[in-house]
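Every protein chain except one is present and positioned as in the full complex.
Chain naming follows the written order as A and B, and within any one chain the residues start at number 1.
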Amino acid sequence: MTTTIPLPVQDPRPWRRSLAGVSGRLGGALAVLPLIVVGIYVLVAIVGPMLIAYDPVATNLAERLRPPGSVLADGSTAILGTDGTGRDVFAQVVYGARTSMIIGAATVVICAAFGMLVGLAAGYWGGAVDIVLSRVIDVLIAFPGIVLAIVVAGLFERGLLVVIVALSLSGWVSFARLTRASTLSIKERDWVAAARVMGVSTISIQARHIAPFLVAPVAALLALEFGLIVLGEAGLSFLGIGLPPSTVSWGQTIAAGKEYLSTAWWISAFPGMALALLVIMVGLLGDQLNSRYQRGGAR
Amino acid sequence: MSEPLLEARGLDISYRHRRGHDDRIVRDVSFTIELGEVLALVGESGSGKTTVARAVAGLVRADGELLFGAERTRLGMRRPHAVRRRIQMVFQDPRSSLNPRMTVAQILAEAWRTHPDAAPAGDRRRASIDVLERVGLTEAVLDRRPRSLSGGQCQRVSIARAVALRPQLLVCDEAVSALDVSVQAQILRLLVDLKRNEGIAMLFITHDLGVVRQIADRVAVMEKGALVEQGETDALFRAPQHPYTQTLLASALDLAEVAGPGRDATPENQDGKPQT
Partner (left out) sequence: MTDGATPPVLTIRDLDVVLDGPEPVRILDGVRLDVRAGRTTALIGESGSGKSVLGSTVIGLLPDGMRAEGHLEFAGEQLLGLSERRRASFRGSRIAMIFQDPLAALNPSQRVGRQVGEVLRRRGVRGERLRGAVLSLLERVGIPRPAERARAFPHQLSGGLRQRAVIAMALSGEPELIIADEPTTALDVTVQKRILDLLAELQRESGVSMLFISHDLRVVSHIADDLVVLYAGRVAEIGPAREVLRVPLHPYTRALAASVPSVHAASAIAEPIPGSAASPANRPSGCAFHPRCPLAQEICRAAVPELSEIEPGRFSACHFAEQLRGVPAAIPTEEAR
């Protein structure tokens, strides 16, 4: 019997309710905060480098280690100070945002696309295909992704592509696992069975009757993985591998400020804060998408 | 007498466990369905009736023989595309059997796209409306999605999708069990009309003997994977032979018993006719 009124489903324990879904509790205007912040980052990444000139190679030793807000010899203000070789920290934060955004976006799209294909294949066909693919997934999940990325990044010449590949190598597995699980459950729905009885082609079934319902769970994962990838890239750059020194990255800037933590704290602090804020906001966004998917129902 | 539309001979269906041993869900089941006839398959949970239905529809692998049509085509999970058109299925849950993202028009269009030989010649939209009217729906639902339709309407759309392909056999898997009683009666009426007007045969799976009485020409009773008795509905209900059938009929509750005196007295029909 179908009930026509959707009964609100809630955990009867009040304390549990207040803990769960922190971002869901951000009422009204506050709930859009993660989206706005991430949007600002995207804007800065696109527009920033066009407005601010920055040359990573040009050093300005006369102005090194100037604190935030100092006015420099040429009259300009170093809003966030300068680093050990006199380079403007604010500019590094802005250019670093672009690097992180590009790498994050490119990697996550590649991981999602590849992971979904693998997951869909494993879930739909099952049998030998599933066994082989699942074992591959299991091995890669067990392997610490960052170590693999370090090894690959270290093996090849430094470059943007190398970093993207290195981070993608283990980034796709969580998409594959999620897609496989979702496919397995969607495959059992009656509308899929109805399509099979009718004789709809396999491609059509996958494209029209399964894939559209994978979007919701994957979207949530996309946001979360984006944050992890940005963090991973920062880690690689911090270690001094992956990206060439001519490409600005938060990780590099943080690394450059390592020796001055007690004296010129701003060199590591500001890119660090930018990184942390982005990852947190992206995480909240992913959380919101996740609860929307859960509540909107796995239809 | 011509060949039956569907003939099942010695159907055996097992569920393969990982550890190597198999669960025999259906054992040596044989039955026939004539053109335009409704055969009800009744049983309780674990009887295997749904599994038989899914095998006939091509969703499950079966050993034994399933022969269809005058050509006596063997039906397996892989079957000729043209044969697929002639066997359609209606499921128990009206909402789950329709893709929530597709409109009714798109659902019908997909059916015709899959079988162009059954697709209408002229105006598709007009033809869609005709099909909907055959199942008691109007043009208004064409552009709606399942979420905005009632359970009964969803089931009618499922039936529309099936009959749009002009099938010869409709497999109904507990097709009315999840509906309100008043809607159930409507859908049963619709199916009886389709049988009468369009000559569609049906394999009707149900656990409800009352429903069987409304719609079935013949009944086959299943218990724990085996077919224990089959026959014409009236005859079988009046004089069941197998002990399990007798138990089933004795357990079936009916309103008519109430028409007589108190709950504790022996029930008698209003007309004085003896009860089963």
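Structure notes:
Everything below uses one rule, namely that a contact is a pair of C-beta atoms (placed from the backbone, for glycine too) under 8 Å apart; a residue touches a chain by one contact, two chains touch by 3 or more.
Just so it is clear, the structure is predicted and the values come from calculations on it, not from any experiment.
Looking at B:A118, B:A185 or B:A226, the residue that reaches the missing chain in the full complex is B:A185.
Shown as candidates are B:R79, B:H207 or B:H242; the residue that touches the absent chain is B:H207. Touching the omitted chain from subunit B are residues 44-45, 150-153, 180-186, 188-189, 192, 207-211, 213-215, 237, 247-259, 262-263, 269-271, 273, 275-276.
Just so it is clear, only the chains that are shown with their structure count from here on.
With centres taken as mean Cα positions, subunit B sits 50 Å from subunit A. Residues of subunit B touching subunit A in their complex: 57-59, 81, 84-85, 87-89, 91-93, 95-102, 110-111, 114-115, 147, 151, 158, 161, 165, 171, 178, 180.
Interface residues of subunit A, counted against subunit B in their complex, comprise 1-2, 189-191, 193-201, 204, 208-209, 212-213, 299.
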